[in-house]
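A single protein chain has been omitted from the complex, and every remaining protein chain is retained in its original position.
Going by the order they are written in, the chains are A and B; count residues from 1 in each one.
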Amino acid sequence: MIRITGGKIYDPAQGIDGQVRDLCIDDTGKIVETVSGGRIIDATGMVIFPGGVDVHTHVAGGAINFARAMTPEDHRRTQAFIRTKTRRSGLGGMAPTTFATGYLYAGMGFTTVNEAAVPVLSARHTHEELADIPIIDKASLTLMANNEILLEQLEQGEYERAKQVLSWYLWAAKSYGVKAVNPGGVKAWKYGHDAKALDTPIDGYHRLTPGQIVTNLARICDDLGLPHPVHLHCNNLGAPGNITTTLDTLARLEGHRAHIAHSQYHAYGGDGWDTMCSETTVLAEYFNSHPNLTTDAGVVLFGDTVTITADGPWQHLLYKLTGRKWGNLDVENETGCGIVPYTYRPSNVVNAVQWAAGLELLLMIRDPWQVFLSTDHPNGGCFWRYPEIIQMLMSAEFRRECLKKLPDRVKSRIKLPELDREYTLLEIATAMSAGPARALGLTHKGHLGVGADADVVVYEEQVDIQQMFSHPRYVIKAGEVVLEDGDIREAPQGKEFLVRPAMDPATNDFIRPLFEDCYTMKFEHYPVELERIEHPDLRDCQPPATS
Amino acid sequence: MNLEVIENATCTFCGCVCDDIDLHHDGVRIHKAERACVLGTAWFLNHTAEKKYPVALVDGEEVSLDVAIETAATLLHAADMPLVYGMSNTTCEAQKECVALADLLGGLLDSHTSL
Partner (left out) sequence: MGGKVTCTLGEVKQRADFIIYWGGNPAECHPRHFTKYTIMQKSKFLPRGRKDRTMVLVDIRETKSAKAADIFLQVRPGKDFELITILRALIKDQPVRDEDIAETGLDRAAVEDLVRRMKGAKFGCMFFGMGLSMTRGKHMNSAALLTLAAEMNAFTKFVAMPMRGHGNVTGADVIMRWQTGYPFGISFNRGYPRYNPGEFSTVDVLVRGDCDAAFIIGADPGATMPQPAIDHLARIPTIVLDPHITHTSRLARVHITTAPQGISAPGTAYRMDELPMPLSPALKSPYPTDEEVVRRINEAIAKKPFWLPDGGPSPHQWTSQVNL
């Protein structure tokens, strides 16, 4: 039992904006009205947030593990977590080891993360890695927009069948929801092509277009009553002028809920690298008038990182542009992934536009319940650099200092110099915790109301915002003090969130012959057994009554 | 002879890791490994459930498992620079324990790959 006294509480879901209140935590790791006895933490003068929630990150699975293999030079120079009697060693950096991933997230007050891209075929592997990420709770999304068997159903116009197949896949992967990456484009990449236009039939299909995949996946997620809507990485990521594709994609959602991943990468104007510019105004305006949508910014931070995405064709382009190492892994019948180390430089006009565009979206989308902190880790920068973003959001003065480092010729291509908005602490708490928790449908996360999971972060209020958010005074996870005075004290195991959508039991027999035709492993070995998930938090989904 | 059949068993002899083998066994010995190749068949048929070797040896003497485990722990703990090596012919679950062992000891960790 813990009672935290004297702290200023920022709990956006309950509209608590810095009021001083006691916060009580019981022995089951929940927030309660009151406790008698137990530890008392004096938080006088401190700031209390619900634990951070990362709606979009890449921390486990074949792709990040590929990136680890490709970046030993970074491991050697980065932060080392020394073995203690009770805690495993690890390495931070661009692609942290699993143990270090838990320490680094908890170390800045984040207690729940969503691994945003898992092929069903690698789900078994990904869950093994997730189990080795200590302290934090985890969810994972399944890649669905380039899946041969599912796409075939959509090609035939078999919507109901497609819905059943998708449900089957989610349960087979022990997943939390649906991720769509470059719909149709990764499938076309299997023969070295891409899908750039939403209305052009995809390579190998007569009718099916990327736009139809978007509409159908959004509808299926809503019809199944999944807690998180379709999580969409649009076509044409990173390309100059892609704002047209992005707006076109959003129109295909036809009023369904959706979360748009790393929208910074999809908000460019111009018709080539020479003319590329930020088109965030129009994208922000779209979000401002469509409350059915949420997004994460996908902020780019200057410095070294390694880019990993299921968007194989984009990574081939990036390899050709940079001439650096290139990893590519096509996953049979489902998806692909590419890995390219990258350095974002302020002197590079394209990078400077990207840097500005991420911040612009965070500042121009008015409702912090709609736009969340992310770097699309590790693509735009590493997650442990979030405090740098928080500082930029909270201080227009600091942004102006940063802008001075950019070349003059970038100024006409960005909107950031005109933006004076400064986030309040309540808005930061919304964008880093309450908003992403709500978008993920995690009702017991992202707030400090009675009954919520006692995931709490306590910061010392400081003038140096980056310092304040990098080094919480206390982090409490499920009622246990896991970090105190800058040191990880405990590394307990977190939970994994799973959904079980309603499904026609005949789907298994329907998929079996299709599976046996195109895969190389036994059908029986494909689904991940529930017993393989160490601490499952399972939610049965039912279609909403109105649909 | 009445044999039990384990369907869809997985062969770990080579990197193909075929997972479609039907093993016909009598509880002690595998008599048939359906769909396995010549290498896989030899792998499955050469192992039995018989107790052919002592459970454990320390300095050539038969000992109990408990004694062998305690001796191994003592020798490894006493070393300044212990080496953990191999991990080819074993499960991922055991491999994870091996990484934990090297981490706990502050030692060296390596596999066949380095050869």
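Observations on the structure shown:
Basically, a contact is a pair of C-beta atoms (placed from the backbone, for glycine too) under 8 Å apart; a residue touches a chain by one contact, two chains touch by 3 or more.
Quick caveat, the model's predicted, so the values are computed rather than measured.
Put simply, the missing chain touches A, B once the whole complex is considered.
Among A:E155, A:D330 or A:E534, the one in contact with the hidden chain is A:D330. The chain not shown here is touched by just one of A:R68, A:K163, A:H377 or A:K495, and that residue is A:R68.
Taking the complete complex into account, A:I82 is the one of A:I82, A:A506 or A:A545 that touches the chain left out.
Across the entire complex, the residue among A:Y176, A:F287 or A:F302 in touch with the chain not shown is A:F302. Within the entire complex, the positions of chain B that touch the omitted partner chain are 4, 6-19, 23, 25, 27-30, 37-40, 43-44, 47-51, 53-59, 65, 68-73, 75-115. Touching residues on chain A toward the chain that is not drawn are 60, 62, 65-66, 68-70, 72, 75-76, 78-86, 88-99, 121-122, 124-125, 128-129, 132, 190-192, 302-304, 316, 319-320, 325-333, 336, 339, 382, 384-385, 470, 486-487, 517-521, 525.
Keep this in mind: only the chains that are shown with their structure count from here on.
Here the CA centre of chain A is 39 Å from the CA centre of chain B.
Contacts from chain A toward chain B in the complex involve residues 83, 88-89, 128, 521-522, 524-525. Across the complex, chain B meets chain A through its residues 7-8, 10, 19-20, 92, 100, 103-104, 106.
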